[in-house]
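For this depiction, one protein chain was excluded, whereas all remaining protein chains were kept in their positions.
Chain nomenclature is as follows: A and B, assigned in order of appearance, with residue numbering initiated at 1 for each chain independently.
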Amino acid sequence: MAAGVVGNRRHVFLRIRKMSASATLPLLILGSSLLPGLVIFFLPESKVRIRTALNLSGALLKLVFVGVMAWGVFNGTTYETRLPLIPDLEFVLHADALSLLFVTLSSVLWLVTTVYAIGYLEESPHRSRFFGFFSLCVTATVGVAMAGNLLTFLLFYELLTLVTYPLIVHRGTEVARLAGLTYLRYTIAGGALLMIGTVWLYTLCGTLEFTYGGFVREFASASTNRETLVVIFVLLTAGLGVKAALVPLHGWLPQAMVAPAPVSALLHAVAVVKAGAFGIVRVIYDVFGIEFAANLGVTLPLAILAAVTIVYASVRALFQDDLKRRLAFSTVSQISYITLGVATVGPIAAIGGIVHLVHQGLMKITLFFCAGNLAETLGIHKISEMDGVAHRMPWTMVAFTLGALGMVGVPPLAGFVSKWYLGIGAMAAGQEWIVAILVGSSVLNAAYFLPIIYTAWFKESKGTWPAEQPRGRAETRWTLLLPPLVTALLALGVGLLASAPFSPLDWAQLIAGREYGR
Amino acid sequence: MTTELLYALVGVGLFSLGLYALFVRANLLRKILAVNVMSSGVFLVLVALARRTGAVAPDPVPHAMVITGIVVAVSATAFALMLMLRIVQETGRAELPDTWSE
Partner (left out) sequence: MEVVITTFPWEVVLILAPLFGALSCFLWPKSARYLALSTVFVSVLSVVALAIRLITTGSYRHAIGGWRAPLGIELLADGLSLLMLGVTAVVGLAITVYSTGYFPNRQLLRFWPLWLLLLAALNALFLSGDLFNLYVALELTGLAAVALTALSGGRAALISAMRYLFATLLGSMSYLLGVVLIYHSFGSLDIMILAQRVVQSPVVWSAMGLMSAGLALKTALFPLHFWLPPAHASAPAPVSAALSALVVKASFYVLLRLWLEVFPPGQTAMLGELFGALGVAAIFWGGLQALRAGQLKLLIAYSTVMQVGYFFLAFPLAMAAAWCGVLYLLLSHALAKAAMFLAAGNIIYFSGHDRIVDFDRIANQLPMTLAAFALAGVSIMGLPPSGGFVAKWLMVEASLKSGQWWWAFALIIGSLAAAAYVFKVVGHAFTQTTVRGQTNAVPALMEWTALALALTSILLGLVASWPLAWLEIGGMFSCESAR
C-alpha cells in the first residue's frame, strides 16, 4: 500500500485488498474459461490433445464452480466481487437467482458445445484461434450473467460483440467478411445506444447497481421528468434489442449463420441472443422495476413489439429453404417470448418468459447441433435436400424431432411449459390478445417445423447426398452425435420434470416471486 | 508614442509581414526567410518591452529570452536550409508541391 500526504488529506494511492472466498468465486468462474482461452491462443495448431484437454477441463471446472456457487446461494451465502473501475463506479459481480439461472445454462451448454466443436472442426485450420475466442465468448456470457450493475453489464456485453466477431469471420471468405460487417454494424450501434442510456441514467441517479424492484424510482431526482426516463428506457431497450433480435434490429442474425455450426449453436441460439434478452429482463426488473416501468407506460409497447417480432419472424421462417436460416428466424421469434413474458405485467407471465430462457436454449441448441450434423456428415444445407435423411441418420433426427416438437409447444416438452405459463399469465394480466399471438405463433411453428420432420422421416430419399463423408460404425462421429442427444434429453427432462424442485421452472418461480412479491 | 511602443509595433509588423510571406511565397528559400523575419519581429517586441517604464535598467529576462530564441532560430534555419537543399536534390525545384488535402 503506497500512501502519501497531499494537502491536508492523506490519500491512499495504491491499495490492493485481500479478497474473501465469497468474492473470489465469481472471478474463478470467469477465469475458468478466460485463462484456458488465453493459453489456447498461443498453442500451435498441431497440439490437439493439449487443446482438447484445456477446453474440456475449463468447461468441467466451470461447472464445478457454478455448482459450488449454486449450493452456496441456496444456503444463503452472498457472492459478490467488487473492484474499482472508474472513480465512484465499481466493477461488480453478483450472484442472485437470475444470474445463477443464466450462468448454469451457459456452463452446461458450453461443455456440450465444446465437445461438439471438437468433433465438428476436426482437421479444420485455425482451431487454436477458434477455441481461444470460443472460450472468451463464454467468459463474456458468464460475465453478462453475473454482472451486478449496469456498467459491468455493459462491459461484458460489448466484450461479447468483440469476441464473437472473429468466430463469424472464421472461415475467411468474402461472404463471412460481409456477414461480420453486418453483425458489427448492428451490434456496435446497439452498444453505443446502450452506453448513452447507461451514462445518462448514471448522471440522473448516481448509481447503477441492480436492485430488486429497480433503483430508478428511488434514486431518480424529483426534477427528472417522465419523458426523459422513457427515452432512456427506449435507448437501453434498443441497445439490448439488437442482440435480442427484436424486429427491426434482427437483420444480423440470419446473415451470421455463415459461421460454423458450433458458433451458430452456442452463440446465436444461446449466448449472444440470450445476453440481449437477459439484459432486457435486468433492465425491466432490476433497473426500472416492473411497477415503475408499467407506470411509465413502456411495457405495453415493448410487449407489442415482441409480439410483432414473434409473428413476423415465424412468417419469414416459413419461406426459408436453407435449414440454418429457418432456424435463425425461429430463434428471432422464440427469443421474443422472453421479452413478451417480462413485458407483460404479472408474475405468471414473468415465469413463462424467464423459464423460456432455459427451455428455448436447450431446444434450439439441439436443432442447431442436428443441422450441423447434417451439413458436416452429408453436406445437407437445404430442407429440400433432406428427403428421407432420417433413415441415414436416425438418432440425429430423433433429437431434431424432439427439439422441433418442443418448439411447437407439444406437451409435455419444455416449450409447452413456457407457453402455458405465458398464456395463463397473459389472461391473468388482462392481455388476452397475447394468447391469440401465442396460439398463432404455435400454428406457424408447426407450419415450418412439421414439414421438415415429415420430409426427413416419411419421404423417399433421393439416393445420394450432396457431400457424404465415409460412413463409420455409427451414423456420424460420436462427438457430433452425443451433444444433440444430451440436450434433447435435457429439453425433454425439464419439460417432464418441470414441477420437480430445482427445475428451471421452480427457479423461474422463485425469481418472479422476488420481483412481484415486494 | 514612446520609443518602446514604436519598436514593439514594428516588431508586430514584421511578424505579420513574415506570416503573410510564409503563406504566399512558394519558393522555399523565401519561406525560410519569412520565418526568420517573423522571429526577428518577435525578438524586437521582446527587446522593446524589456525597457520598463520607470525602471533604472532594462529587465534582463526578456534579453535572456531573446538570446535563447536567437540560438533556436539559428538552429532551426540551418536545419530548414539543409532540408531545402535535399528537396532540391530530389525534386529539382525549391518548392512544396501543391497537395494540401492529402
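Points worth noting:
The working rule: contacts are C-beta pairs under 8 Å (C-beta built on N, C-alpha and C of every residue); 3 or more make two chains touch, one makes a residue touch a chain.
If you're wondering where the values come from, they're calculated on a predicted model, not measured in any experiment.
Set against the missing chain, the residues A:F65, A:Y202, A:Y448 or A:W507 yield one that touches it, A:Y202. One of A:G76, A:G172 or A:G463 touches the chain omitted from the figure, and that residue is A:G172. Touching the missing chain, out of A:G180, A:G213, A:G425 or A:P484, is residue A:G180. Mapped onto subunit A, the footprint of the missing chain covers residues 2-7, 11, 13-14, 41, 84-88, 125-126, 129, 154-155, 158-159, 161-162, 165-166, 169-170, 172-174, 176-177, 180-181, 184, 188-189, 191-192, 195-196, 199-200, 202-203. For subunit B, the residues touching the absent chain in the complete assembly are 12, 15, 19, 22, 28, 31, 35, 38-39, 42, 45-46, 49, 60-62, 64-65, 68-69, 72, 75-76, 79-80, 83-84, 86-87, 90-91, 96-97, 99-102.
Methods note: only the chains that are shown with their structure count from here on.
In whole angstrom, the spacing between the mean C-alpha positions of subunit A and subunit B is 66.
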